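Every protein chain of the complex appears in place save one, which is left out.
Take a look at chain A:
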Amino acid sequence: MSKLSYTKALNRALGDALAEDPAVFVLGEDIGAGLAGPTLGLLDRFGPGRVVDTPLSEQAFTGMAVGAALAGRKPVIEFQIPALLFLVFEQLVNQAHKFSLMTGGQTGVPLTCLVPGSGSRDGWAGQHSDHPYSLFAHAGVKTVVPATPTDAYGLLLSAVRDPDPVVVFAPAAVLGVRENVTWELAPVPLGSARVHRPGTDVTVVAVGHLVHEALAVAEELAGEISVEVLDPRTLHPFDWAALAASLERTGRLVVIDDSNRSCGIGAEILATAAEEMRLTAPPRRITRPDGAVLPFAPALDRALQPGREQLLHAVRSVVKNPWR
């Protein structure tokens, strides 16, 4: 048995992907030095032809990765900060994502983007604290947010093997999480949700680091309310069947999601559940405010993030309030 950290799990997945397929290569800023963690030691192991340190030219190297993918390679780009995705939205959404359809299926673009440290990091302020996974789900890019070390390993490996572009968000708040691993690490299929804790009264859908908050709330409420914690793991394509099955059991839904409220993935989950699934009470979601920009001061930053107290309150209220 060993303790596996989330960052180490990403590191293992990249190492295994590089080892199993010579088409795979990793590129990004300061990755030779392993500054962010996931690429630590890979340059020594695989050399500068497979682990490529780039100048600060995100648009060019993302576009270059698209080109390399069209030429048969499988690039993995590590982005130092989530805001860099805004710079390369063109290359990811308007180029990589559209090639399969626009070429009539002649090619896919097997490109993986890894964002270690997404969401708030204490004290990094407005331009370094975004969590834009809903933007990619909205655009239709495959989008993954692992919550645990074993899922981080399994989903990143599947993302690299996938024939389409995939963006993998590794929230800053889980990078330090460690897990006892007694089994072989294995790939986790994209598009499959995971029930972390079964329950019968309320389904809490939690995204990324918030899975751990949801589990804490479920534990706190045990004996009073039976909470099922469902982690979608992949936001696009979403495992709607798993959500429907869970709501068949509970009939009540609360979503906790680190997106801005309007047009966030939490909104989509509530809407789909309301349209298509069994709900015995009005659903709730906990998100960042509409259009939030995280302020610098730690107390202000925390005030805008979805939190445990709000979740506790929402779970109690959906149990008390059926449709009128």
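We adopt the following convention: a residue touches a chain if its C-beta (ideal position, glycine included) is under 8 Å from a C-beta of that chain, and two chains touch if they have at least 3 such contacts; residues count from 1.
Rule of thumb we're sticking to: contacts and distances are computed from a predicted model.
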Exercise for the section: Among "(2Fe-2S)-binding protein", "Fe-S cluster assembly protein SufD", "Acetoin:2,6-dichlorophenolindophenol oxidoreductase subunit alpha" or "Transport permease protein", go ahead and choose the protein name stored in UniProt for the chain not displayed. Expected result: "Acetoin:2,6-dichlorophenolindophenol oxidoreductase subunit alpha"
Problem - Candidates A:G32, A:G108, A:G140 or A:P198 - the one touching the absent chain - result: A:G32
Fill in the blank from the handout: Absent-chain interface residues of chain A come out as 29-30, 32-33, 35, 53, 55-57, 59-60, 81, 83, 87, 121-128, 261-262, 284-293, 295-306, 310, 313-314
